[in-house]
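The other protein chains are all here in position, but one chain of the complex has been omitted.
Every chain is named by a letter (A, B and C) in the order it is written, and numbering of its residues begins at 1.
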């Protein structure tokens, strides 16, 4: 794999922006591999993702900030630099359903997810065998209603200890508190087993079955304080018919959940997702 | 086209049902072309659709009822007989958007829809040119808020006059009153421009855009007294991205609406749809 | 899970067939759960799948043949009876790519595949860890060009020893000889990594990339003597764009392969697939 850098920028849209960024990179001998941008006219916003090969680049990562900040200041840029050499640390939260966890771990060991997984955290012991198979540390923190705050405190301590960058809720069946969420803004990825905003909340397959829909869906999104309302990263659907029982919906849905969640996680890891106005831009 | 009959049956599930129906048809020398059935275990319901060639069938349509009723009584069947030779009469209601109307009329003249269209009814004049092109009678009945009841009275009179069997709302922008609807139970097909139950009600594309969904949808359903809540006949979705403006959603959605509505209308005409428990069985 | 029987029948289409089958089952007190049928007018063929609950059925499996054979003879039926209690024995052949194997094994242990897996057979050692994880016997039989016949002899001996009912080629990279194939007619399921008949043969992703297609596909089919030409059980596609490199095609394709193969295997196990005229009927 190439050694690359990714620059993610959002700022007010204005003339000269693209020229300034391109010129800066050119002056430092960057070999641009991908560049994508998006203008949101209604919001007056400019968003871009640029990826370049570090081979010929004449700025050390440590020197980037001081060199780039004048450009950033001129255009009031919100920017982040990400290096492919620095794999983000992902924690996976899971309860009893293990299909998403199994899928993520398989993709991880297969080299598809360019991250580290220092921690699997569960309120049950059911999925420990999977963690063991893939040799990932597994922590069991039971969550009981009356002591949720304490459980979250323990979880946060573990996350900090492992320097976790982002969290994936792989069918984690507990609602996180606003206090917990604000520690990882736009850095907690959930998979909801419906085509949001349809069937937000509990038991979406049951409700989809009762409503008689002809397609079921899955949605991965960043977690915000409002349940199932965060910025959507990816969605997909599968066709069902009257021949499908509730069990079939759940089984077909599981395949959707795996695909949709793994795409979102991969894009997040590859720094392809920018959030604004409770929406995402996915630079694919 | 073959001269066929379709028998649609729903009744409590019980042993001997299939044998009784098959035996009845066999005794009258029916050449069965299609037979499909569905059991809903939760509801204890049996639903079936049988289609046979009338060529060798030894019962005249007029004699069918008296011959079949004993079988029907034995199993408490709810049944209908439909003959391919009797094309149902469809009325189309439309407002200003004409894409669904244009699509239906093209399919009609192309021979894809085995129905008659004695009437297009609109609260605007905008689509008259399409009616004229395809030589379908067009009636303009303006609808103003204060005189909706009167407008519906005029509509109902026209529908009765033309012996209309079912109504298609091809992006008709008026909400029909419960009184109107009860004249055509499960015989009014609407197209809603969202993936129901998401974004029911007004301006679904605007709300889909604001929510940042990654797929848009369209839903055709039978109209019931609760808005956008009737039995779903067909749904489909199309992928969008952050690159799509609201205008793009509307344009991509229009293609979805055409496809989804025309499928539902075709299935209804071909007697493939059975309704129960606010759901549909579509025998395809 | 319910204790059920499935009857699969194909025979010349003729009047009285459905009545005869339904009547036979009714007389023996079968509670029919699903019944589906298909007529192929061009071939003059009738195919059906009937599944019933064995709870009240008054024929023991051992007595079924002698009771049913007169009906079968009368209509020249080709028929098979399958019992849900008798799980078929599946062998998996695999080479180095392990994504399909991993997916099948996960589904197996998850209870999604109602079969036994007495044997994984590979020409490489790479996937042994997966077999070990799921505690499935793993046999390594190297295949070298000059000694292929011998390798197949060893494979056949193992298959016989384990009373294997059908074989799944989970990205097995060796072409099987016609002699081998004729031992398992319509009982070897392959996954080909293209939308057949496009790109049959070697390196389909490379050729899809070179051709500049906008969708890639995967196809599961029964293996016949002509390479990649057997009856297709299932196909699906995924959208790609110019942004996708060959590596992306391979990765996106892997997800397709898993889904398409697992559907085909599941349908085969559930006795939903009937073959005729080098095509399949899938009773879903």
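The rule we apply is simple: a residue touches a chain if its C-beta (ideal position, glycine included) is under 8 Å from a C-beta of that chain, and two chains touch if they have at least 3 such contacts.
On a predicted model such as this, the values are computed, not experimentally measured, just so you know.
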Practice item. Can you work out which residue in C:50, C:159, C:196 or C:223 touches the chain that's missing from view? Key: C:196
Check your understanding: In the full complex, which of C:16, C:88 or C:231 touches the chain missing from this view?
Key -> C:231
Study note, to complete from the structure: It is residues of chain C that touch the chain not shown, namely 38, 41, 195-199, 211-215, 217, 231-237, 241-243, 245, 277-282, 284
Review point. Which parts of chain B are in contact with the chain that was left out?
Key: 99, 102, 106, 110, 112, 133, 241, 243, 251, 255, 259, 284
Study note, to complete from the structure: Residue positions on chain A contacting the omitted chain are 15-16, 18-19, 22-23, 25-26, 29-37, 39, 239
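Following the convention adopted for this analysis, only the chains that are shown with their structure count from here on.
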Study note, to complete from the structure: Residue numbers at the chain B-chain C contact, same meaning over half shared and different meaning under half, come out as same
Practice item. Would you mind pulling out the distance in Å between where the CA atoms of chain B average out and where those of chain C do? Key: 37
Study note, to complete from the structure: Distance between the CA centroids of chain A and chain B (whole Å) is 42
